[in-house]
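Structure, as structure tokens:
Every protein chain except one is present and positioned as in the full complex.
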Amino acid sequence: MKQNRFWAWVVFLMGAAYFVVPLVATFEFSLRMRRGYYSFDSYASVFSDPNFQATFSYSVMIGVFSILVGILIVVPAVYFVRLRMPWLRPFMEFFTLLPLIIPAIILVYGYLRLYNSSSIIPFTGSALGTDILLTFAYVALALPYTYRAVDTGMRTIDVQTLTEAAQIAGANTFQIIGQIILPNILVAVLSGAFLTFAIVIGEFVIASLLNRPAFGPYLQNIGANRAYEPAALAIISFILTWGAMGMINVLGRFAPRTSARTD
Amino acid sequence: MASDFLKVSGLTKTYGANTVVKSVDFSFAQGEFISLLGPSGCGKTTILRMIAGFETPTSGSITIDGQDITTLKPNQRQLGMVFQAYALFPNLNVGDNIGFGLKIAGVPREERRARVDEMLKLIGLPGFEKRYPYEMSGGQQQRVALARAIAPRPRMLLLDEPLSALDAKIRVSLREEIRAIQLDLGITTVFVTHDQEEALSISDRIVVMNAGHIEQLGAPHEIYNKPATRFVATFVGHLNNLDVVVTDPASKTVTIDGQPLTVPDLPSDVALNANSVLTVRPEVLTIGAREGNDVTLTGTVSDVTFLGSVIRIRVALGSNIVSLDTFNDQRSAPPKRGEAITISLASKDLLVLAN
Amino acid sequence: MASDFLKVSGLTKTYGANTVVKSVDFSFAQGEFISLLGPSGCGKTTILRMIAGFETPTSGSITIDGQDITTLKPNQRQLGMVFQAYALFPNLNVGDNIGFGLKIAGVPREERRARVDEMLKLIGLPGFEKRYPYEMSGGQQQRVALARAIAPRPRMLLLDEPLSALDAKIRVSLREEIRAIQLDLGITTVFVTHDQEEALSISDRIVVMNAGHIEQLGAPHEIYNKPATRFVATFVGHLNNLDVVVTDPASKTVTIDGQPLTVPDLPSDVALNANSVLTVRPEVLTIGAREGNDVTLTGTVSDVTFLGSVIRIRVALGSNIVSLDTFNDQRSAPPKRGEAITISLASKDLLVLAN
Amino acid sequence: MTDVIAAKPRRRFSWEFLGVAPFILFGLMFLVLPTLYLLGGAFIGRDGEFTFDNILGLFTDQIMAAYWISIRVAGASSIIGALAGLAIALAIIRGRLPAPLRSAIMTFSGVASNFAGVPLAFAFIATLGRLGLVTIIAKTVFGIDIYRAGFNLLSFWGLTLTYLYFQIPLMILIIAPAIDGLKKEWSEAAASLGAQPWQFWRYIGLPILWPSFLGTVSLLFANAFGAIATAYGLTGSSLNIVPILLYAQIRGDALQNPGLGAALALGMVVITALANVLYLVISARAERWMK
Partner (left out) sequence: QVDLDALYEAAKEEGQLTTIALPHNWCAYGDVIAGFKAKYPGITVNELNPDAGSADEIEAIKANQGNMGPQAPDVIDVGLSFGPAAKADGLIQPYKVSTWDTIPDDAKDADGYWYGDYYGVMAMLVNKDILDTSPTDWADLANDEYANAVALAGDPRASAQAIQSVYAAGLASGADADGAAEAGLKFFGDLNAKGNFVPVIGKAASLAQGTTPIVVAWDYNLLAWRDSFEGNPLAEIVVPQNGVVAGVYVQAISAYAPHPNAAKLWMEYLYSDEGQLGWLAGYCHPIRFNDLAAKGAIPQEMLDALPPAAAYEKAVFPSIEQQNAAKEVITSQWDSVVGANVE
């Protein structure tokens, strides 16, 4: 047992070193902008760049819409499939596995061919249309995570019985989803949302191929053309992602607890 | 109207090729407490869910108080339901859980609060309205679920094995509470259970089901004492089977292990030397003679099990092993394994069952 | 050696500030079937796990067959264990599950196969060796778990609520099987349960526990008939509490609802007019007189519950409500609610319990 | 009431289907159709006729080399990542490390598994680039010039090392529930039957984890195989791996042939699909004890 624990520590420390060193190195690098001594100049430079603000807020906006669209699409689908159409489950599993198997770059290639301005649904015909397409693309990318989060959330509550309990008390479908189901899976939904957000904020390929002024391409561009700002940006985006994940944990504490005590 | 407040006729439910409820008919009066009793998979829950509206009958109809509700949506039926797993809304506190149906019905806040308080008093949990379900024991949760079901004054109360997730002691006390509240409110109640003791102790009438059909419908003592079929007799209570040989059809005499006994209920068409099976409950057998017992048999004790208040003695009568229940009595030591023993019974307690 | 094959002394386990097993001592002879009985959280599992080696005692020692095993690793103790949730290895088929311990011990394949076959026969599942756990019912899985535990011929068998995940009927039949196999092999067995009927019916001796300490240790009939403490009496079997007033300490006479009765076991130091509580089991009360019953009381029937073989009658004696159990007997209709009733008992069946 | 009776079953069905329809439609429009369209495109020449030319076009040295390096990097980073992730997950879940460590690592894994892409490339340049902290420390403190010694961040091992940064955490996240699913009773049962810890892992623990392990490896493989942002951030568009070729194909069509882009994509899908089929086949055999 002691030995067991010893090896656990060894493995843990090796892993910790691998993960912490690059962060430390990046941080150190980000401070090197002024010759000879450390400074936060690179951060100042990043924050004062209007493109940083513009692209970042653009990505935040797209992220928020992706989250909303994702929830609107996934929650009712998971709910009804659990409740009434379990035979559809394999299809859902298949769909939500696709983004993990088909690389994003292939999907966006397909979008560009399918939804260009000469197709029946010319998403790319206008900037707004492209924004919408980008949003859908992110919903698709985040689908495995959103779906799994919502599905896990619904698994922890007894959807069928709760639905029936509400139904027999006179509630209709909207009241059931709004007042019973959603509040109970809120934490799961939010954790899916933050994951979506984390994905959207840093995403590069799709935004770049759809030519939208998002944060990911901005990162790449800065990365190619500036020496120290990229390190600062890496640190900033790491903190942003960490913040999003931290929110999931914080929210987890407010989850309505479902486990019943026994006598 | 009296006896058909709830009326079910020709109720059938088919899943694929599988008919799980087979043309079931029954009707009950307002205020009755009815149990659906039967082994797992016999269709009890399915019937209850058809009454509640969660399943659509393949054929047949259900009327409540003269209204045909067969195709009504569940939220239009005005019924209350209690589920095995409590199914309290985890995001709502006790007060909001109980008041949910009233809120949906648009009852004003003040009135709702009053009704919730009244309900909490009824279930013996006053002051619990701010608690959340996870902060309560199973028994308390199930009480709240009961209050939630009856708060909107439903026309009927449906309970699907509401006690089976609870501990033995709480199970007993809560079933008594449920019955008391039901009598108090006079609400017609359908109670699903597979526990025969529960059904016997709580019901006005019991529907004993098997494989989708009704085996017997009657009051608890009828079900226990006059089981209509072998299935009912075996399912409700413990039963001894005795292989007997008919030695004199005319005088209704049979022998068991060579010992003669007369069976008043023996059908008159049995043949001489036919093998037949008699059944008898363990508690009607007594060690030694007893007033009113007209049959005495001798055998060997094959096993003695101490169960607490009851001691179960297994007696070998030739190849038959019969169980005999006797109360634990410190004054008379139970017989030992291998001892010869005389047991007696009243011949009219012998059951001759249709298969 | 006979009576201390398994010897536990001063066994204590503390989790943080919480002492969950408090200096427990007991010892048992080889071949005994011992139950640890007690309510949830009383420390039964903790004791069993200390015997098995999964928890290290805070203090105290455990010896088996003279060998101190207190600090031995679990895999060196040669014990067999059966868990509540079966805990079969899901990736191994039945044969490999049962043969696992033998394989670890280096038993050659052929010998292993023979032993597995023997085990399968013992548990009544011959021919099941190729099945995977998920392909079997809970009762079958638990049988396999039992076979797996005993296949390597352990020195002792430990079972932690092995039946509580099973259905009522299977529970009863499997407990009988376990007992039969245990008697057959003569293997010393420690059985943890919170079900008093289970413990009473299966054990040679029972350790009744409460809050980390032993309340009573004895054979089933001792536990039931001579409970050492009020806790034991209440936990094992149903109990009536009677509030009595001592009217004559010298002649050990008390009154209940004004009716006098003599209590042979009344401690001699009670004061005149002291209030005391007597307890009595429902099954020792009889309706009307009975041979050997020296106390007769009259009261009113407050409730009659039909439980199948038993009918429980509640009788109000003033402010005391006593339950009386009688076998269902078609010859005499049970009394009605509100009827006056005479009941009798033998005064030596009254229990005077330490609190 | 009669109208209700007549209309009900149908209405109920359509209602529920309406709840699911957006999902299905979305899945078809944004996942299935684009993929199919693209894969179909791989067999259509410039003249719109069916052809195998695009597929044959893949068999040039450069493209084959790109596939090969991509497969190697994805394979190595998924296998090493899975092993390392498994080891870490076992250490934190089963190694009796302090409990807070576990939730910290799980949160960190959530972050790091999403830390792929451009910022990750920056981080590794800052670490192992020519002026990276580790490189400099190695040179100034230990006197080892890792670049002179032949190390290069833009090599097979450099890429693999970088990819591991998101592969390992992903493995931890996915495998942790499976390890949690190993019941305590199993190891206790094994111990009471005389098994040493390693015997438990050899006969019970690892065989039970094996299907999840394989599944995760194939997922990690797809993840690394399609990863482009990290490589792009490291090298600009010149790195010769498949996703970057495809990226160039889409953005600039430097290879001057749209059908070839589709063929490249098809190749990628086929390879990830193969990885998944392989997983399905192996796990079906490993999982015969599961329902």
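As written, the chains take the letters A, B, C and D, and residue 1 is the first residue of each chain.
Here is the rule we use: a contact is a pair of C-beta atoms (placed from the backbone, for glycine too) under 8 Å apart; a residue touches a chain by one contact, two chains touch by 3 or more.
Just so it is clear, the model here is predicted, and its values are computed rather than measured.
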Neighbouring displayed chains - absent chain, whole complex: A, D
Residue of D:74, D:105, D:241 or D:266 touching the missing chain in the full complex: D:241
Residue touching the undisplayed chain, where the options are D:36, D:56 or D:154: D:154
Chain A residues that touch the omitted chain in the full complex: 29, 32-35, 112, 116-118, 122, 124-127, 129-130, 208, 210-211, 221-228, 230
Positions on chain D where the hidden chain makes contact: 60-62, 65-66, 69, 125-126, 129-132, 147-148, 152-156, 159, 234-241, 248, 251-256, 258
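Everything below uses one rule, namely that only the chains that are shown with their structure count from here on.
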Residues within chain C bordering two or more other chains: none
Chain A-touching residues of chain B, taken from the complex the two chains share: 52-54, 73-81, 83, 85-91, 100-101, 104-105, 132-134, 136-139, 141, 145, 148-149, 152, 158, 165-167, 170
Touch list for chain A against partner chain D, complex: 1, 4-5, 7-9, 11-12, 15, 18-19, 21-26, 28-30, 72-74, 76-77, 79-81, 83-85, 88, 91-92, 95, 98-114, 136-137, 139-140, 143, 173, 195, 198-199, 202-205, 208-209, 216, 219-220, 223-224, 230-231, 233-234, 237-238, 241-242, 245-246, 248-249
Residues of chain B defined as touching chain C within the complex: 168, 195-197, 200-201, 220-221, 224-225, 236-238, 281-284, 292, 305-310, 325, 327-331, 346, 349
